[in-house]
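Yeah, one chain of the complex is gone here, protein chain that is, but the others are all in their spots.
Note that the chains take the letters A, B and C in the order they are written out, and that residue 1 is the start of every chain.
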Amino acid sequence: MAENEANKEWVPKIVAIVCNWCTYAGADLAGISRIQYPPNVRIVRVPCTGRINPFYVVKALQTGADGVLVSG
Amino acid sequence: MINDNEKIGSVMVVGSGIAGIQASLDLANSGLKVYLVEKDISIGGVMAQLDKTFPTNDCSACILSPKLVEVGRHPNVEILTRRTVNAVEGEAGRFTVRMTRAPRFIDLDKCTGCGDCAKVCPINVPSDFNEGLSERQATYRKFPQAIPSGFAIDKLGTSPCKAACPTHISVQGYVALIAAGKYKEALALVKRDNPFPIVCGRVCNHPCETACMRGKVEEPIDIMHLKRFVADLDLKAETRYLPEKKESKGKKVAVVGAGPAGLTCAYYLAAEGYDVEVFESLPVAGGWLAVGIPEYRLPKDVLRAEIGVIEELGVKIHLNTAVGKDIPFGKLQSDYDAVFIGCGTVNSSKLNIPGEEMQGVIHGVDYLKRVNLGEKVFLGDKVAVVGGGNVAMDAVRTALRTGSKDVFILYRRSRAEMPASPEEIEEALEEGVKMEFLVAPKRVVGENGKVTGVECTRMELGEPDASGRRRPVEIKGSEFIVPCDALIPAIGQEADLDFVPPDSGIAINKWKNFDVDPVTFATTTPGVFAGGDVVTGPQTVVKAVYAGKEAAVSIDRYLRGEDMAAGRAKDWTKNLADKADVSQVAKVPRVKYPHLKPEERRTNFREVGVGFTEEEAVAEARRCLACGICSECYQCVDACIAGAINHDDDFAEETIEVGAVIAAPGFEVFDAKLRGEYGYGIYQNVVTSIQFERILSASGPYFGHVQRISDGQEPRKIAFIQCVGSRDTSCGNSWCSSVCCMYATKEAIIGKEHAKGLEPTIFFMDIRAHGKDFDRFVNRAKDEYGIRYIRSMPSTIKELQQSKNLLLKYVQEDGSLVEEEFDMVVLSVGLCPPSGAAELAKALGIELEEHGFCKTSLENPVETTRPGVFVCGAFGGPKDIPETVMEASGAAARASGILATRRGTMIAEEEIPLESDLRGLGPRTGVFVCHCGINIGGVVRVPEVVEYCKTLPNVVFATDNLFTCSQDTAVKMGEVIKEQNLTRVVVASCSPRTHEGLFQENCEKAGLNRYLFEMANIRDQDSWVHMHEPDAATEKAKDLVRMAIAKAQFLKPLKPGQLTVNHAALIIGGGLAGITAALSLADQGFESYLVEKAPVLGGNYRKLYYTLEGLDTRKHLKELLEKVQASKLIHAYTDATITKIDGFIGNYKTTVTTRDGEEQFEHGVVIVATGGYELETTEYLHGQSSQVVTQRELERLIAEKDDKATKAGSITMIQCVGSRIPERPYCSRYCCSEAMKNALKLKEMDPDREVTVIYRDIRTFGLKEDYYKKARELNVRFIRYDEDRKPEVVQRGDKLSIRVFDPIMNAPVEFETDLLALSVGTVPNPENVAIGNMLKVPTNQDGFFLEAHVKLRPVDFATDGVFMCGMAHAPKLSEDAVVQANAAVSRACTILTKDYIEAEGRTAYVIKERCSACGLCEDNCPFGAIRVNVVEGCAEVNAILCKGCGVCTASCRMNAVDLNGFTNEEELEQIYNI
Amino acid sequence: MENIEKKLREEAKRLLEEKRVDALVGFEAGTLPLTATPCFITSPEEADRLVWNAFCSQNLAKYVHDLISQHHNSQKRVKPEDRKKKVVGVVARGCTTRSIVLHLQERQYGRDEVTIIGVPCEGYVDRKALTAALDGADIREGSLTGDRLDILTAEGKKEIPLQDVLADNCRTCRFNNPIIHDVMIGEPAPAMPGAVQEYAEVEEFEKLSTEERWRYFTKEMSKCIRCYACRQACPSCYCPTCFVEQTQPQWVGLGEDATDTQVFQLMRLFHMVGRCVDCGSCVSVCPMGVDLRKFLKKLDKDVFDFFGNRAGVSLDDPPPLSTFKEDDKEDFIYNP
Partner (left out) sequence: MARRKFATLKSFLDYIGIEGDRTIFTWVSASEGERFANVIKGVTAKVQALGPATKLVKEL
């Protein structure tokens, strides 16, 4: 098991902060259409892109996210 | 008119496109119950198919979906899909509606929309949603966001094959499964109805193939051998297929006879859990299959294997045990709980001719039995077989194989009447069997008691007999002798019923068969059943199987004590899917079934048929036409864990009562095939505009990639041809479809955005950009996107063979002919009346106009010819979405006007329990993790996630559910909330966008504040998108749930604010729109303050005399004003100015100054109807020459019979004066119609006078096109001019001289005229900006008011409580203003009908001590919901106006504004927990 | 210069006498040579204390904001109809007026609550640079003559050209004359020659590699001791409760973690988008000499490049983050 993990390719941890009406719906549609994509993204839903405080991005980086995606 | 208290407070809306949806929402939101009736499976109409919408290029799905969800979840709206309205009886206020519900086959209450059914469905049909550009399954949902979100199954009826098969196997089903490579499933499907696929795959008479619709194209599907293919695969498989066996019922059944009937009955009873014993007199099992059918047709080992399966299921077969001899029948009756008799017909029928007893005469049945039981029988070289059935064929071919040289058939009719299966006859002939037709044996000829021949007589065919075959009639004197060594009569069999004692009470009929109930197969003795040949006389295997199967059902019911017959009689000839026109189906030859060659087989017993290879089987199966659409393969039934599928669903009649009806059935797209010269349906790269819309759509067949159909390549040159099926009398469609110019422009722009290299060309007659901001859009298309517009209609299209490119031939405006090659052609197809319009009109009791659209009132286009029945959308004539939405609201206003007193009487308010006291409890979180059947559980290890949740802080309870959305889970969730004292609930399942509301309701019902709920989306955004990574998906699920739990601890119980509503309205502007709004409000029972700054009401409408369609507007206005005068609810102020408007939705206070001084009143909403003005111009000598007037002045001159008009010999009109120019780049919409109106009047007065219209584009959209056509017919002269080559007007004495460049002549023309009328456009009310400032609502760049959304909220402002109508919005016709005024009232009623307005729960709030009142939030808020209170020195949120978008929150440096439900703390906690 | 001072005192006296201002913020001579400190005067007699010279470094808008805010707060408990208005006068150079414009845009006070006595500016002396030029020696006496500083230290006399010790922000100042004023003292000053190279330093920095930039950022931030002097000095930093001091949520850790300091500075800097008037106050008060301007100037440059907007240069321009245009920059949007 340990060996396996060592051999595994490193997978980045990505935070996606997304708008409920657009991207979140798009992500749902990807699901409904069963379009496969990498499983390393964690979505934080906000009601609107305008809700996203720029500091969220900074805090996500400080928390250890390897990448931050903001999508409206 | 009926009394108010007899009226019904509900409305039926027929059709659920955007019109139906909008009307429903308005009505439902103003307290009326709505039945939204749709004939399709889901709502949304054509708008759902569109990619983007003009002129803003908003995504159509994005703007429509929220409306779909709202109407889908609205407690006052009942969506009735798959309904057809049959009749509407009664009168306005109280109608009785009768309708038919077509089956959906999927129970919407149970369906979770997971789509597992579609995944297993083997039937592919062209996707109607994608306009045939892709395929979908027979089990389907139109599009992912569809509402209702449940699936449906398309069935055209029972496929003929299934109906024709005596066992009614889902033939189309297993054929489809074979085509899909699902052989095991195919076999299991067969075995549901027939346990003998190995046998019936070889020796069936296959009536299914006779019925097969493919047979009408070329040859039927080789169904029998497809069945053999899957049966043989199973035969060779390591483990044979066995049906699931139910628990033992502890009851015994005896079966007499181990033939197909008996064994079938045994099989199904054993599977049901009965102990079954079969008694067979022969030493082998199988009955006729074993001893009748020769080895070369049905090998013995294969048959044994089939029977072996039955034994494996637990059936005991006692061989060599003759009932009646070895065991008395009575003992069966006493020892067993039920008996089935399927002993067949074992005795041969006699020829009954002299000499039949001679040696060498051996009856077919006996002969075959002996051979089949292994006896060596040689009959001599020359063998005659009498008969034309399969037994005769079997006998004759067996004789060949047992060494006879010369074998032949003697048959008394002709070949066509032979009952044997055609392939057997064919095979026999191949093997050298001779056949004599129309001969009958008269006498056996022999020597020494041994046959030497048979004397026959010739026959001829007479009249048809009872069997429908022509009766053979003997030809006298035609006797002749056929020499032979043996004679095999094979003309029939009889049953041996001696084993049944006469005292058993079992009735036997005159044919010596058992008399049984045709449905239950019960004999006259209780507990004794019979079926197969013993009942019917010699028949086919498959009929015997059917009898056995049905008897098994009866026996099961009998033993359970249930009614045996209930619900079983079914007329299979009804509802057949055999009506399809197959004349256009491409021919695909039947795959040749492989046989041993005649020389390889004729002397041995090797099986003749070799069997299909997999490749052959699949190819053959693919020939199936899928007649029934759904094949009834029942894969979906197995796949649906929710148990939602019901293939027995049926049509039903329904009746509802409503107070009013709104017809919104939409339109039908023109069938482009009717314009054959464009090659649609023949040339692959010619598509319709709606197809192109799907091509552009990101969720369409090509995921938004613009490509050609023929080769999938991205096109470069693409031609749009306008007016296909519009403005075209050749196909009977004289009207303009109103929307095509705009959608073609949009599609060209979007196409270019998707494929950068695209070069679109639009071929058109007139560009009709008559809507708000449309001309700007077209200008952008030309200037920014470089889209080419050519004013010409291509005459033909030819496809180039190699490239599949298209060669267009067209004549340019100057007359020159051009040929140009394009990669792709889009036909801009028009809008036609909806299919079934005539039937609908009849059902609704309304009239249609000449083209088949709904006939509407001249005063108000939403009124039909029947009071109480209203119309909206394209059914009343082609129109675009905003107009449709306005009409929908307008129709809703008219309907609710009738029912105003009955609001709230048909809707039930749900009781919500008091919230529990949570003080001191802290976050106690309960987590519910959903399996969603296998949708989540099949990928994510749900139990592991549950265990993980239990380790997280604040979690006191965690569990998993199969379906968290099901009703029983809702109950369970409520119990858990109470038992565990939960203060937070987290559900990990699907998307909060679709299910949050449902779960919140569960919480609310359990006394938990609905905002203490949070969701984790582990399906749409996890299991569905990481289907092959269960580990990663499980980890992700844990993370997502952890994030949700982390957020949940900070959630606060929220109490949405409430605000009282003042029920009066302020209407600014007393023109036609304002007056109409006031009257409509009065209908609804609401007071209004109508403020007009002029001394009289009426506005621009005062200046009109008549409309194009012939309405007397003076009379109309007079009536309206009288009504205003009479109404107690309308307070009109003239000569009045509004000096101040304070407040917001529900609570306004307005100050008005009149001659009598200042007055103040309170109101809840504002309707802005400030109107517009006729442009003042000095162009073309206006104001200088008395012979130059405006179009409106001309109307007055005509109406008042002024000499200037009546005496003018020639009149000229110039269009677009001051419109569509850089400083005023919009079209005023009505001028072309006004010009047509006056031109027709002038011609009517004096047909000989010269009337000339100088125009840029004639924009007589919709049904107004007919008037343009009429003007041309009356010789009104039309000359087109370009913006940069305007006409010149010079005064020459008492005449005006006009000089204009005529593009058709390609030269300037000059002529004189007596009177010149200028079509000047509309300019906005200059006070709009000031009024906008008072109301904090915006105006657009032209100075008209800017609506909340140009497509779907055309009369709303972004600020709640303020609405607009009339020319305050944009230039428009008077009837548009009437519709819009009603629409504004309908929208206003959604507020005025309420006593309180509820705010959203998740609104922003201000932490005062942090606020420095900088006002950035106020600047940023799109809804005017947050303002700086200067006195208090901090911002304040108006929770009623707040939409919870959070822009203020994110813009505040001080973090002084936060957003409930998405607070900084909650959001950051999620980020910390990634 | 003396002429300006004279006029300034006359004007101040007049405003106070006529009660057109209730208080006036200006500079008076410092206790040490070659210094000036902010002063508040409320009576005409005090006007003669006022000075205007190259040692007047602070951005007085900060004091204007403080005074008026205090007054507003004191009035909150008074019934609206009884509330009193207070007018604050201020001696303001270009950057000071930019801050005032910003305050006005941000509705911190009304235009009628502030009276601006505009003064021309040709830059002020960077105290740190002066100290460095003197190798840290204490100034015993000093005077400014024309462009030359004559300084007497323990080491002896030293002449230093004023140009050599001007603050960096002054060298490249584009708005050294008041943007708005009620009274203008003296003629407008000539443009600063360095203004054309306003962003040269930023451009140089942009050319460095990502890693070099990160090293520089972390190095500078590692100096920060979280004393918040920068915030206290900045006229744009007027939040009633700075995010650093907020709880629920706590945005930045309060310990000595290097990333917390980085995040604090990052966030404070980002609050200056479209709001930094480059007055140099933060830099001049920083005890650790953190190169804040390197980063502030970048924000300034981006806002100008992206949105064509400069902080506080026009009352008509809306704050850049309160509006948008159709043609706003889109090239940062990712397209897969």
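Rule of thumb we're sticking to: a contact is a pair of C-beta atoms (placed from the backbone, for glycine too) under 8 Å apart; a residue touches a chain by one contact, two chains touch by 3 or more.
Remember, it's a predicted structure, so these values are computed and weren't measured experimentally.
K.L.:
For the chain that is not shown, enumerate the shown chains it touches in the whole assembly.
P.N.:
Hidden chain contacts in the full assembly come out as A, B, C.
K.L.:
For the chain that's not shown, point to the residue among B:S697, B:T1252 or B:S1374 touching it.
P.N.:
Per the contact definition at the top, the residue touching the missing chain is B:S697.
K.L.:
Sort through C:C230, C:L266 or C:A311 and give me the one touching the missing partner chain.
P.N.:
C:L266
K.L.:
Write the list of subunit C residues that the hidden chain touches.
P.N.:
That gives, for subunit C, the contact residues 205-206, 210-218, 253, 257, 259-260, 262-263, 266, 269-270, 273, 295, 298-299, 302-303, 306-307, 320-324, 328-330, 332-336.
K.L.:
With the missing chain put back, which residues of subunit A would touch it? List them for me.
P.N.:
10-12, 14, 16, 18, 21-23, 25-33, 35-38, 40-41, 49-50, 52, 54, 57-58, 61-72
K.L.:
Which residues does subunit B use to touch the chain missing from this display?
P.N.:
The missing chain touches subunit B at positions 51, 59-62, 65, 145, 697-699, 703-704, 1025, 1420, 1447, 1450-1451.
Everything below uses one rule, namely that only the chains that are shown with their structure count from here on.
K.L.:
So which one's got more C-beta contacts, A-B or B-C?
P.N.:
A-B
K.L.:
Give, as an integer number of Å, the spacing between the C-alpha centres of subunit B and subunit A.
P.N.:
Roughly 35 Å, centre to centre.
K.L.:
Going by the touch rule set out above, which residues of subunit B reach two or more other chains?
P.N.:
1420, 1451, 1464, 1468
K.L.:
Using the touch definition from the top, which residues of subunit C touch two or more other chains?
P.N.:
251
K.L.:
Which residues of subunit A touch subunit B in their complex?
P.N.:
It is residues 13, 15, 17, 20-22, 24-25, 27-37, 39-40, 42-48, 50-54, 56, 59-60, 63-65 of subunit A that touch subunit B.
K.L.:
In the complex of these two chains, what residues of subunit B are touching subunit A?
P.N.:
Interface residues on subunit B, with respect to subunit A: 62, 65-66, 115, 144-145, 699, 991-994, 1017, 1019-1022, 1024-1029, 1032-1033, 1035-1036, 1039-1040, 1043, 1402, 1420, 1444-1447, 1449-1451, 1459, 1461-1462, 1464, 1467-1468, 1470-1472, 1474.
K.L.:
Where on subunit A is subunit C touching in the complex?
P.N.:
Residues of subunit A touching subunit C: 54-55, 58-59, 62.
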